[in-house]
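Working notes for the structure below.
Every protein chain of the complex appears in place save one, which is left out.
For reference, chains read A and B in written order, and residue numbers begin at 1 within each chain.
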Amino acid sequence: MTAYLIKNVSVVGAAPTDLLIRDGVVAEAGAGLTAPDATVLDGTGLVALPGLVDLHTHLREPGREDAETVESGSRAAALGGYTAVCAMANTSPVADTAGVVEQVWRLGREAGLVDVQPIGAVTVGLAGERLAELGAMADSAARVRIFSDDGHCVADPKLMRRALEYVKAFDGVIAQHAEEPRLTEGAQMHEGEVSTRLGLTGWPAVAEEAIIARDVLLAEHVGSRLHICHVSTAGSVEVLRHAKARGVKVTAEVTPHHLLLTDEKAETYDPVYKVNPPLRTAADIAALRAALAEGVIDIVATDHAPHAVEDKECEWAYARPGMLGLETALSIALDVLGPQWDLIAERMSRAPARIAGLEGHGLDPAPGVPANLTLVDPAAHRTIEPAELASRSRNTPYARMTLPGRIVATFLRGEPTVLDGKAVK
Amino acid sequence: MIRHLLSGADLDADTATQILDTAAEMATVAGREVKKLPALRGRTVVNLFYEDSTRTRISFEAAAKRLSADVINFSAKGSSVTKGESLKDTALTLQAMGADAVVVRHPASGAPHRLANWVDGSVVNAGDGTHEHPTQALLDAYTMRSRLGRLAGLHVAIVGDVLHSRVARSNVLLLSTLGAKVTLVGPPTLIPVNISAALAPGTDVSYDLDAVLPDVDVVMMLRVQRERMGDSYFPSAREYARRYGLDGPRMRRLPAHAIVMHPGPMNRGMEITPEVADSPRSTIVEQVANGVSVRMAVLYLLLGGNNR
Partner (left out) sequence: MAYPPAAQSSPPRQPSVKVILAAADVSRVVDRIAHQILEKTQGAADTVLLGIPTRGVPLARRLAGRISTFEDVAVPVGVLDITLYRDDLRRHATRAVGPTELPPGGIDGKRVILVDDVLFSGRTVRAALDALSDVGRPASVQLAVLVDRGHRELPIRADYVGKNIPTALAESVKVTLAETDGTDEVKLYGGATS
């Protein structure tokens, strides 16, 4: 195993130092390190962060390998600075059995670019009717701890209550896609002035807020952990703030696109901007940014959702919702939060690792810690070219935008997955 | 010069007025022995219809043929993302056929905008989902101007299912551009609260048809689909008709000069009674005839020169 000596790197924004990576861990940290056997990397101007952890990734395998595979998604993740991703359950077949989650977990191991932690479905076939075998998935080799019907809301309040209670047995958490389905029938975009003008059926903010309100009350009632996926509205932030003040065990994520893009993007009718929950207003963005800084929202999660060309190059109403995120998330966070490295590390690595219960991830580079880390060049800017992305799909909403920051290298347990900005394998 | 006509918002007052003036000249052709002009000889107009709408398709077809264009009717009803060819592949086919203009009717809002990215020719929106229907608004404006002599300063009530109406959206945009005042009337479930901010500041909303009628020059009744009942937009057809339908007694509340419009097809007995539809105030038949002239004007404006 090659040792790496990173010279003059700022660890999470601190004064420059050297890091020696050997045998899968950070062996030494401090100024003026030498190691004759090590490959030396010049870390001048770079920031070392704990490897990013994505709590919300769609890898599309099994079922839609034309859009993404575990391997291609893992490569995209590594290039984005990630060392672990949680793979959502809405594959085909759905990840609602031990067999499917173990398959995804095994494919992740084989790709070896990031740790792929499968998320299990809450209900059989994501149908929202009866619980999937949550315990079997928890006990499987994949050791599933997060359960989600993402893409669908667990709308039935009794079923949601039971799921919240049931996963306490193995310290699980339900990640809710908060969308009251009766209020979003046929919904195409945020309900507001733009949807009125464009004649697209609206997705009202209240459809998200009502479910979050219900679920924080349920979680409080049964004393369970609840995670809210992709919070998108100012009203949701208020509900979460209230719940957290009451001591409810709720965590929440926001996606990079909900921190940056507004519903006005729909005016082109280009479905690359179609996503669920939809892009909201500038006021929502302001509230989400403030909530992220304050901690009402715990983490940034990508909701990386690759789609084949034919599912996006069509009429808006017929397009599938979702956008790519893994390779651009850190740049968006840097753009939105500025160089607040401790905050970025907290929201994109430490907190998601804690929520997911991922051992060895979310730890700042320090002696003895598993060498899961990424090196960022904050001074670099890059223009996003869809064709250059590692994902199999091209549905990035940031095409031709120039974004700050570039991932220079990523290490997974001491092995480089990205060097000089390029995937190692 | 505009290249496509996708929305009422594409037309500024000068361009809209030019279309209406041109339409007036085109209308004279209808009265001639030779109902044909050579202006678009050698041009190809494709009618691409993903929804049944015989009246709109025939109107565009007559308009194109009177201008000597070659017309290809491409009925793609039933095509969708799951079966048949994608819109993009269809666009590439039309492109290969040398379509100079594509007139598109589509159930998905924004489909004409997408199409405009994929073809070199001009795209005319002939109705897209619940979005817009700009040539309908032009023919409505033309009809109002013909009957009442002006558009600026007119007060127009648009009554009914505004939420789902492409006719209403295009009319609000065009009429406000041309200086008319619009009041939208209907049950609150069918009128988006933000419609004025979304489309045209100064647009009023009322839930009381009787209160609005004495003050308007034009009342435009929108088609209300009975299936909206099932979605709880209103309790019953009977209650809808009672509150928002235009019947004889209500029509007599209108000023003497006021006209009654309907884009068709009508639900007689629902939003309009036969007595009103067949009254001298009704412009419903004229609207159809004016549709051909206005569409001739639009096609000429888009295709009559080198506008690339």
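The rule is simple: a residue touches a chain if its C-beta (ideal position, glycine included) is under 8 Å from a C-beta of that chain, and two chains touch if they have at least 3 such contacts.
Remember, it's a predicted structure, so these values are computed and weren't measured experimentally.
Though it is not drawn, the left-out chain touches B in the full complex.
Checked against the full complex, the one of B:P38, B:G202 or B:G230 touching the unshown chain is B:P38. For the chain missing from the display, the contacting residue among B:T22, B:T143, B:T183 or B:N267 is B:T22, taking the whole complex into account.
When you scan B:G98, B:P265 or B:G305 for touch with the missing chain, the hit is B:G305. When the omitted chain is restored, the residue from B:R3, B:R243 or B:R268 that touches it is B:R3. Listed for subunit B, the residues touching the missing chain in the whole complex are 1-4, 6, 10, 18, 21-22, 24-26, 28, 32, 34, 36-39, 67, 300-302, 304-308.
To be clear about the criterion, only the chains that are shown with their structure count from here on.
Inter-chain spacing, taken between the CA centroids of subunit A and subunit B, is 45 Å.
Of all residues in subunit B, only 80-81, 86-88, 106-111, 113-114, 128-132, 166, 169, 192, 194-195, 197-199 touch subunit A in the complex they form. The residues of subunit A lying in touch with subunit B in their complex are 188, 192-194, 196-201, 268-270, 310, 313-318.
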